[in-house]
Every structure is written in structure tokens, then in C-alpha cells.
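For this depiction, one protein chain was excluded, whereas all remaining protein chains were kept in their positions.
Entry: chain A
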Amino acid sequence: MLSGSKTSFKIQQHPPGPALRGPKSSDMNSKRNRNGQAFPCIPGEHVLEEAARVRKIVRSRDGEGSILGTLYCTNLRVAFVPEPAPGDTVGAPRCSTCLHSEHDVALPCIGRLVAVNSFTKAKVLTANSTLKFIPEELVLYCRDFRVLRFRFRDSGLEPRACQVTLAIVQAQESSNASAGTWYDSGAIRNLENAWLSTEESLSPPTLLFERPCDWEKELRRLGAAGWRVSPVNERFDMATSLPKYLWVPSRLLDNELKRAFGHFNARRIPRLCWHHPGGSDLLRAAGFHADSDPEKEDVRSVEALMLAGHAQCVIVETAADLPSPAEIQLSYLKLRALCLPDSSVADEKWLSALEGTRWLEHVRACVRKASEVAALLAERSRSIVLQESDDRDLNCLLASLVQVLSDPHARTQSGFQSLLQKEWVVAGHPFLQRLNLLRDNDREESPVFLLFLDCVWQLLQQFPASFEFTETYLVALHDSSYIPFFSTFLFNCQWERDRRNQHRASNQIYAPVNGWRELPPLEILQKGGRLAKERGGPYLPTIWDWALRYTTQQRAQFRNPAYARGSGSTTVPNGKSAPLGGDKLEGALSGNRAVYLFAKGALSPQTHLFPWKNGSLSKKGWWRAQSSESLSEQDRSLRSKPSGCPQQPEGLLLPASAGPLIRLWRRCYLRGSQEVQRGLFASTLAELAEELDRLRKQLGD
């Protein structure tokens, strides 16, 4: 009975029926408003306050207007439910998603609340503020750059306006205080289950990389012959922040592998991200652990991991050219201030103000570095290790960006989603800290993920025919990162995700006051790992279930009509002829290997893999260890690319990162301000596609 089709799932229009609610229907705390319509609560949600006949001010392609509806404040979100237009046939599905992507704001996503009354100044509301007037208009500045405006009726004489406003303020405050609220809403999974069955068949599935078969499948797709999936971290006992499964060289046994962990920060060892069909391998790793000493210890396993059987290894110092998370956050705050509609920057000073945020500078640095690494990968067979001190922020960004550039598969929607799962979600990007959704530590906040999405957007606008998805999709992805209903962005690593989800399932045995991050590792190992394994997957939905928040029409806009599948969507790029695995190993074993360090746009040769070969970890020695005797030969092949033939490896995107070509992602950052993006090239193309469909149908009839 849960397999209700999409059309039968119309929460707004129908009173709650057993078919929709499922086993947990008793949780449904729906409240009827005056029109006799129920607000579609999700399980665990209850309405705190509501105001009817509120006008939501909207801007669209058709200009500015307003929608009449009811504004709700619940313990989870601020929601707006439009009244059915008089012309609508009763019961027609206005909105067929249970969370509305346009009208809803999750409480943690609210950045600033402003009450406006024509007689007083606009007032920014905080938990301590009292409201001395009845607001005419309520403006919600969201952290995802949206600005929602609600106008109450009777211009300032509606008492409910006051109540609902204060309720929102308090709800927001209390949601910040009690982080647990979100997990309590975990029963959303029941809704989700009903949904998935209808959606799954349409597109190729997103690999979640939670089970070994996903890793195996992807490894096969890459054709990485010398690699295997290692379950060495299956119980998170090697490194809690790493995924359960790792791609490691086939020749390396698990017990050899175990010796490598200690040499890296947070025990995050080098592991394969992507295999270039030309033979190169892209790896990522944390920095070398300061306490480990290669003089005394056995580092052969580390060497084997990093060289991965190649004769040449390039270590990419990820942090060298890229901004730190703190710098990213600083730019982001400036950018947000600049892009808000009430920004006071004069039009003629806009450009220098934009430059002053340094956001685009950071975007440029990422795009440039990624294209440099992609070129190194394509150029000859070698192993490239991205090394960042904790391997959880910019390594995620760089590793995934390089793959977007190099692998056409990563430019399809399912490929991109799988990529995000692999390089961000299970790889342990601390989303919870970085997005700071629960507002528990502002110092760790940094929109590294948004920076990545911006980089992808730059590529999308530079290569509009090379991506299966659109700008709309990227915006939706960005928005979703601020919605705490999904497991994807709600945790710092896979271990936490598993633990939290199993935790919910086992009826709250343990509810720590300060959240679950303080759990002693032992407990994790004993309970978390095992239980998570038994349950086999997360319970909160992932954001990849787009149908939860986006209607079919909205999702149709995720697909890029200009996408040229011909540019190699399933085939991986063809580089130079792939050397055989045996050969590579031969070279590595014969000691005829070369190690280079790539930083600040330059390759420099190294004598050793490790910076601390002679005692302490000396930066200097690491930097320029050696004169470049054998370098020119390596170097030549890259530099003197034959002029006269503009061919580049098929499937590889070489973006431009010059000043004028890195642009502001207006659809995302400026959507709150007066300006709405209109007359886009893509949108007219979409119209053309629509017309084509219509004509085809008509002819088919």
C-alpha cells in the first residue's frame, strides 16, 4: 500500500488517508487550517503557528506577482502553502512533492529575519527581540541566497502576523539549540520508501559507495587493472573518517596495507580516486604524519601505495595554491553581503567590490589547478597523489574537479552524483562542520562545497554542451545542502552517517547531550560499525531522491537540452596507449623511479618520497630537494605540445581561467536581488526542445 503512484500522493489537497501515511501515520501531526486543508506535516513535525491569506512575492520569467496562501511555522521549517487558484480543478496536483523547494525554508537555512512596517524601520529579529509593531511584510534572507518575502493582509493590522513572526524567531532559535530535532524527523524515510519505487527506473542509479559492489562496479568501469577493493576499513577500525572500502594496488595485501595508516594524518592513506585510460592514476592522501619516522619504520607499503606501480610519481601539494577553508569562508561572507539585495555598493563600484571578496580569485585558483593536474594525468602514465594535510576539504574539491574535467562520465547526472558520493560524502568531507547547519561552531564553517559547485558552474558555462545537467541542477544541489532532511550533507563522515542512522533505527539507546561526535572510538567500533553493517544503508533519504523536493517539471529542467552525448558520455577518454600493468611495476621495482612535487604551478624533482628523510619534516628540503637534472626530458613532452594541431584528448575539458573568463554565478548568488536571470541562451534552447517534443507528440497522435 505504500506503492502509491506519484499522482496519488497529494498531501495538500486530500485529508490524510491511510494509503499515504503508512505504518507511521499516527506520527502525522496534521493540523487543519480554516479552509479545512491540512498542512502536510512530515513525520515528527508539528505546526506551531500559521497565518492565512498571506501573499508571497515572487518574481519569475513572467514578471513580479504574488501568490496567495497560508504561511506555516513548524518545528522544522517555515512553509508556505499556496491556495489553489479558483480556476483549478479541485484536487489537481499543484505540487506533488512533500517538501516544496520554492516555498519552504528549513529553519537552519534562515540567515536573517526582517520584519517591515511602513511606519517603522525594518527590524532584524533575533531571539531576544520583541516586536513592537505588527509587521506588514516578513522578509527571510536564506543562507542559500534566496530571499523570501511574505506580505500579510490588512497592511499591518493582522494580529496573526505578529504571532507567526515570533513563532518563526523562536522556532529557529530552538532548532539551533536542539540539534536532535532533525534526526527525530527521520521517519521521513517512510515517505521516501514510497517514493523511490516510482522514480528509480528512469535514470541510471547513483552509486552511493556504501557497499563493496559499488566500488567494484566503478573500478570495472574505469578499467583499472592493477587495483582492488580493500575492505580493510570495513569496521572503520583503520580510520574513522575514511570510507569503508578503499581502492588499493592489487599487489598490496591488507596486512601490508595496515602498516601504512600510521604514516598519515588521521590515518588517511593514499588511495585511488580515478584511473586514466592512458594509464595514469589519481590518488588522494592526507599529509605525512609528523611522528612517523621512515628511518626507523618500514615505509615500503607507503611507497608502494604512492607509486602505485608507476615509474613516476607526482605529489600535488593541494593546499599550495588554493585558499584555506578559513579564507573561503571569509570571501563567502563578503560575497553574500555584496549579493544581498540591500547591498549598498554603488553600481560603478560593483566590479571592484566583487574583486574585493576574492571569491572569484579562489574559483580561478581551483579551476586552474584542476586543469593543470588533469593535463599531468593525460600527458603520460604516472601516479599523481593529491596531498592535503587532512585530506578532507580541498582534496575533495580538487579530486572531483579533475575528474569532471577528465572523465565525460562525471559530466552526466548519475556520474556526477556518484562522484560526489565517492569524493565528498563517503570520503569524509565534514559537511556538518563546514555547512554549520546546526550552528554549533561558527569557526569551522566554510562553504568548500559551494566553491566546488561554482567551479563546476564555470565549466558548465564554458562548455555548455559537455554536461548532461544544467545550471538549475547545480542550484538545486546547492539549495539541498542547506536542508537537513537528507543524510547526504548532514554528517561529517561515513562512520557518523552510518552510526546516526542505525542509532535512530534502534530506538534511541543513546542520546548524548552534545551530539554524537564525542563518542569514544571503542564504542563506535563495537556498536556502530557492526550495526551499520547489519542495517545496510542510511535511513534518512539521500538528496539524490530529487522527487522529494522537486516536481517533474522542475526536474525536467535539470536536463541540459544542448548536451551532446556524442562527446563521449560512457566511454572514458582515450589517452595514449595504456601501458601494461606489469611494465609499470617493473620500472618501480628497479629503483628507476622519479618523484616530483607539483606546487605553485611548477614541477620540481625530489630525491625521496618523504620530506623527513633526514630527520625532521623540513619544508625547505621538500621544496627544492635537487637540481633538475633529469627534468628537462620529462618536461619537454608537456611543454612542446605540437603546435598546429588543436587536438586535445577526447573528452578532456581544458577550461580557461583567465580573468575575464571566470564569471559570477548570478543564478545562484544574485537570485535574491532585484535582478532575475532572463533570456538565457539555455532557456530558449529548452523552449525549442519543448516545441520539438510537442510537435513530435502531435504527429504521433
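Here are a few things to note about the model shown:
Operating definition for what follows: a contact is a pair of C-beta atoms (placed from the backbone, for glycine too) under 8 Å apart; a residue touches a chain by one contact, two chains touch by 3 or more; residues count from 1.
In the analysis below, contacts and distances are computed from a predicted model.
Between the listed names "1-aminocyclopropane-1-carboxylate synthase 7", "Myotubularin-related protein 12", "SAC3/GANP/THP3 conserved domain-containing protein" or "BRCA1-A complex subunit Abraxas 1", the UniProt record for the complex's undisplayed chain reads "Myotubularin-related protein 12".
Among A:130, A:255, A:553 or A:698, the one in contact with the hidden chain is A:698.
The chain that is not drawn here is touched, among residues A:331, A:436 or A:466, by A:466. When the missing chain is restored to the complex, the residue among A:255, A:352 or A:553 that touches it is A:352.
The chain not displayed touches chain A at residues 59, 61-65, 345-355, 360-361, 364, 368, 371-372, 374-375, 462-466, 561-562, 564, 567, 600-604, 628, 631-633, 635-636, 638-648, 653-661, 664, 666, 670, 673-675, 678-679, 681-682, 684-685, 688-689, 691-692, 695-696, 698-699.
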